[in-house]
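Omission of a single protein chain aside, the complex is shown with its protein chains in their original locations.
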Amino acid sequence: MVQPASEPIIRCSGLSIGYVDGIGATTRVVDHVSFLLEPGHSIGIVGESGSGKSTLARALLGYLRGGGRFLGGQLEIDGVEVTSAATASIRALRGLRVAMVPQNPLASLTYHIPVGRQVEEVLRARRGLLRLEAEQRTVALFSEMGLPDPEIIGRRFAHQLSGGQRQRVVIAAALACDPALLVLDEPTTALDKTTEAQVLELVQRLRSQRGTALVLVTHDLNVVADTCERVIVMKDGCIVEQGPVTTVFRRPSVDYTKTLLDASLDLTGDAPSANTLADVLVNAEKLSFSYGTGGWFKRPQRQARPTLDRVDLALGRGEVLGVIGESGSGKTTLGLILAGLLASDQGALALEGHSIAMVAGKRRPEMRRRIQMVFQDPLSSLNPRQTVLAAVMRPLRLFFGLNRNAAREKAASLLSDLGLGPEYLDRYPRQLSGGQQQRVAIARAFAAEPDVLICDEITSALDASVAGQVLEELNAMRRRHGTSVILITHDLAVIWRMASRVMVLKDGIVIEAGSTGDVFAAPKDPYTAALLSSATRVKRLNEEPTPSSLINEIAHVA
Amino acid sequence: MLIAALRRVLLSVITLVMLAVFIFIATEIMPGDALDVSLSADEIAMIPPERLAKMKQDLGLDRPAHERLLAFLNGAITLDFGKTLISKTPVSAIIGYPLRNSLILAGAVLLIAIPLALAIGIAAAFWKGRAVDHLVSTGSIIGYSIPEFVIGTILVMLFAVAWPIFPATITASTRDPALTLLASSPLAVATVLIGSIAYLARLLRTGMVDALASDFVERLRLTGIPEWRIVFLHALPAAVVPSLTALALYAASLVSGIVVVELVFAYPGLGQELVRGVTRREVHVVQAIALCSAAVVVALNLLADLAILMLDPRTRRA
Partner (left out) sequence: MRLFIQRLFRRPLTMLGLLLVAIHFGIALAAPWLTPHDPLKLLDAPLEQPTGVYWLGTDELGRDFFSRLLLGGQISIVAAACAGLIAAFGGGIIGLATAYHRGLFDDVVSRFVEMKLSIPSILLVSLFVTGFGQSLAVLIGVMGLIYMMGVIRTARAQGILIMEQGYVKAAKLRGESASAIILREMLPNIADLLTVEFALRTSSALLLVSALSFLGLGVSPPTPDWGSMIQSGLQSIRSEPWLILAPALCISTLVIGINFATEGVADLLGLEAARGATGQ
């Protein structure tokens, strides 16, 4: 696997890339980046959105999106200086010497052409294979990727495949011409954790069998931990830290890397302790939901299984209940039903033992006040045409009949509890950062003085450092107001920090529930175990050095 | 796939029936009856009451509205739209040939406009932001901002008066064969073409710009697939699909344009009959023309829907 030191496949020194906008102003998104990659080796590029990692990844194929310019430095790929090379010689690299697996496999496959034909096209256009050869080669590639029934799959369209299958097809297309370097851009973001593990395993296997060098771009440190030898941490276009994965993740030398690492799940501490459920505030039974049967004139939409299937839930007074689930698990639907924004197909909902209507509009105002919600996307949860003051004041005036001045005072005090000064009152949402927007949304929810607050992925759109602060402030607010919180998230670290009890949702069904400490220490369901295992890869590096990373470290030291 | 196609055919039929009902209501029920509409109040006052009643009976106006509606729908299916109020000629005889002639004009325009608009739209999108693109965008705005009758009149002034290479008005008569009609009306075709190309090219440019910005095009470029394959085999079908859904608007505006242009050039089509029908307040003629042109639009829409089914496999699951 490790080849004798030869010419590096990537030689990047002082590389800067910027985008020029319509008026001619340049924004620098990659700033003096330098690194090397030897043939057959692997490197991970981690960073949050906006760190420039995707731009860098595309630059490795000599490709910049519209308006992109190389501003300086060198980037040599397989001996070709792509910052200055002619279009033809860059074209010659792509697909043949360096290939890319893009982020969203569904959108990255042409929807109107069968997937097999798309892989054949690569072989025919780039390798000059004849139709029959290309067909046979594609089938062989598909079976190498572990796709079932390769001939049949090849005749399907992208939308007819599962997420994991699509990702395998895209990898097959990238590897069709046996490139020396494979760039993967967020290869697992669109996949669930079980599939993610399988795809990462496939990537590992292909690398060891084919000796392809690997660049893996991701926001998820856990993905890098298992797959790569070295890691580059990027922030605002600069490399803040680089080195062997084990070294960087065990002994980060930069605060930013520490923040990123802190945001990932660390089971060494204690989860909030769970009391026995004596004082039940919300009780929900058999909540179920199936998406629409279309309208009168529309095609009836058949759905194989309900989005939410007979979910029971009990929330104690003052506690934080975590709901874990990946996209498509029905966790957001559950949140909307509890809030009264969707009506459950069956079952019952009770607050303090009194049954309440399923739809918010049919509840008494007092009941509506007592259940509030904070949404995922901070920008969209505030009306762009209303000031912060208008947003926070509305519930105060509606539920408590406060006059303008009193409401303004109260709004200011709510905001200051969340670390926002009175100067923010008259701003519009677009003038705030993501973290500030989410604080305003939290203030608006607390303005109603709710008993129950439903938080749906409230930190997933925020940077790790900001997310941590927002969660701290939420925790302080809920303690002060004695509010019970239902915390819906895909992030196990958030649950571990905040929730005393947890339920795991998969395909609309609760597959596991209990106190956070118990569930995380000894998951009963294999799915929960898979979630935990993928979330704790970074931390497991601290415990036992994996053989492969040890070898790599030695190889790099040598 | 077959079920999805049948579903669309059925929906078109429903739309057509609703259209027929709407057209009937719009003309017959709201403002008095057909006779009040065709004759002015003075004229009605002149006619003795018993003759008026007889006239109403002849025209079936004494029957209740829902019965007349059923009769109208029934007639529409058998292409029997009744007789004109004054000359008592069957409406279908009046509009038969003009309908054919208008369809010939529309067909000729579509046949030329679609390939040209495709070429222009693809070029503009491919060289987005360059001179070609600006030229196409600006040109197309100008193209559909000038009324058809102005374009037609100016073409006549240029190519029939100032430099007389084409006839100013159409010399062919209503029942001439298709080619004779077309040969005598190059300026009429050109007039409708200008607006059509402007509109379609812009539509296709937008579709193509979106398609070229899609993730699959980026993946293909990153794999080194030749640009012509990307543009024509991958992006083009994806660009045509959204344009097809906008075809309804275009088809309707095409019919409107043709009506006007027929008047400018005295082309023996539905437009002529329509204006004659409206000025003489021949309700049945106007109804029949409205229904026929709506049927053309609905049919074009159906074709577009079926083409989408062919091009986009995602729409096929029944």
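A and B label the chains in the order they appear, each numbered from 1.
Simple rule for what comes next: a residue touches a chain if its C-beta (ideal position, glycine included) is under 8 Å from a C-beta of that chain, and two chains touch if they have at least 3 such contacts.
Everything numeric in this text was worked out from a predicted model, so none of it was measured.
In the complete complex, the hidden chain is touched by one of B:A113, B:V136 or B:V259, namely B:V259. Only one of the listed residues, A:R317, A:R394 or A:R408, touches the absent chain: A:R394.
Within the set B:A53, B:A93, B:L111 or B:M157, the residue that contacts the chain not displayed is B:M157.
Where chain B meets the chain that is not shown, the touching residues are 15, 18-19, 22-23, 26-28, 30-31, 37, 137-138, 141-142, 144-150, 153-154, 156-157, 161, 168, 199, 202-203, 206, 246, 248-253, 255-257, 259-260, 263, 274-275, 277-279, 281, 283, 286-287, 289-290, 293-294, 297-298, 301.
Those residues of chain A that touch the chain absent from the view are 23, 295-298, 336, 339-341, 360-361, 363, 365, 368-369, 371-373, 375-377, 380-386, 391, 394-395, 398-399, 441, 444-445, 448.
Going forward, only the chains that are shown with their structure count from here on.
Residues 58, 61, 63, 65, 91-96, 99-100, 102-104, 107-113, 121-122, 125-126, 157, 159, 170, 173-174, 297, 299 of chain A are the ones that touch chain B when the two sit in their complex. Residues 7, 11, 214-216, 218-226, 229, 233-234, 237-238, 311-314, 318 of chain B are the ones touching chain A in the complex.
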